[in-house]
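With one protein chain removed, the remaining protein chains of the complex are shown where they sit.
In order of appearance the chains are A and B, and numbering begins at 1 in each one.
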Amino acid sequence: MIIAERKPFAEIKAMVAPYKKILIIGCGTCVAVCLAGGEKEVGLLASQLKLALGLEDKRLEIGEITVERQCDLEFLRPLCDFTADYEAIISMACGAGVQYLKQLCYLQPIFPGVNTSFIGVNNEPGYYTERCRACNHCYLGLTGGICPVTMCPKGLLNGPCGGTIQGRCEADPEKECAWSKIYHRLELEGSLDKMRRIMPLHPHDRSTTPGTVIHPAFKRRYGAHE
Amino acid sequence: MEFQPKILALVCTYCTYTAADMAGSARMQYPATVRIVKYLCTGRIDLIHILKAFEAGADAVMVSGCEAGSCHFLEGNLRARERVEYAQKLLAEVGLGGRLEMFEVAASDAPKWVAAVKEMTQRVEALGPSPLRRGRHLHPEVVEQLENMVQS
Partner (left out) sequence: MSKLQKTLAGGAFTVVVELKPPKGTQVAEMLAPVGALQDRVAAFALPDNEHARMRLAPWAAARLVKDAGAEPLVNLTCRDRNRLALESDLLGAAALGLENLLLVSGDYVTLGDHPQAKPVYDADSVQLLQIVQGLMAGQDSAGNPLKGNPVFFPGAVVIPEADPLAPQLLKFDKKVAAGAQFFVTPPVFDLERFRQFKEHMPSHPVKLLAGIKVLGADEVAQAAAGQWRKVYSLPPDLLAELSGKEAEEVLALGAAQAGRLLKQIKDEKLADGVYLKAKGRTDLMMRVLEAAGLQHKG
């Protein structure tokens, strides 16, 4: 899922400083799981803003609402009428959600309430780590289920760099060297030959932004060429 | 008018509440500054409960639960401590630092409860009233709301 972190309070406060009536819209999917932008975090941010502005003797009217997913029109459309009453919106969704919301509610300024961090996993409550760079060219079958593009900071495809120290990463000694782990996994699988092959240069054109995917069953509907 | 601190105490029924009860029946003297909300466990205390208390004009909030290792639900008090620390950060960000504290008071330790209330009262007297009070007393609705939330 998408992992995000809430923006520092001072930054959010400065963004909404010019307004008297704002709406905070949470997103109930990924950012709710990683405790950054779900219903609960919307409430906390609203309360923090009220407290902070109260201390300055200012008034800010805050609406709170959380939708299932901001990256999906089905859940966004019903918001349209609702948002019209507000001068500005804080979206607590990931970058995709913020953009999609603004596409619909283009009359007011929209501010992001979180910084979108990465695609990762929920290790334990409150503890998330990155796993995928969405490179659109998956190597996991060749690398023992460890992504060299993501888990090696250099994204090396042909084995460890020269900086591994006691199985730890050169760029961050807190982390394990991805290629040491890949080697170990392939050794256990009995498929080290996969690593002996020289991997060709990575096709970066496959991840030219912005990406588009059209499901094969929908090619005709969207007029895409085969 | 002399400043009379209003402190909301969010406490666990198994330990601190019993200790406070004992302090009362033993006629121990302590400042009449706290309003107690009883929780089944401090692990039930939500961040938003704490922030709402400040929105309603509390001068301080004290959370008091069991001593480490003696939670009736094993680790509710440890979770409460994590949340209190996070709430302290959120409050510091908005400019209300120093007005939230976590205590551990065992059921038999009435004097410790008395000391905790005295400590918190002194702290609030030093800090002065919450700027959000604006002359109001602690909004009675909030206490009711919290009690309803806890019982629901």
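In this section, a residue touches a chain if its C-beta (ideal position, glycine included) is under 8 Å from a C-beta of that chain, and two chains touch if they have at least 3 such contacts.
Remember, it's a predicted structure, so these values are computed and weren't measured experimentally.
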Visible chains that the absent chain touches, using the contact criterion stated earlier: A
Absent-chain contact - pick from A:Arg59, A:His204 or A:Lys219: A:His204
Omitted-chain contact residue, chosen from A:Gly95, A:Gly120 or A:Gly155: A:Gly155
Hidden partner interface residues of subunit A, rising order: 153-167, 170-171, 173, 179-180, 182-184, 187, 192, 195-196, 198-202, 204
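Just so we're on the same page, only the chains that are shown with their structure count from here on.
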Distance from subunit B to subunit A - Cα centre to Cα centre, in angstrom: 37
Residues of subunit B that touch subunit A when the two form their complex: 47-48, 51-52, 54-55, 90-91, 93-96, 131-132
Parts of subunit A lying in touch with subunit B, wherever the complex brings them together: 8-10, 40, 43-44, 47-48, 50-52, 54-55
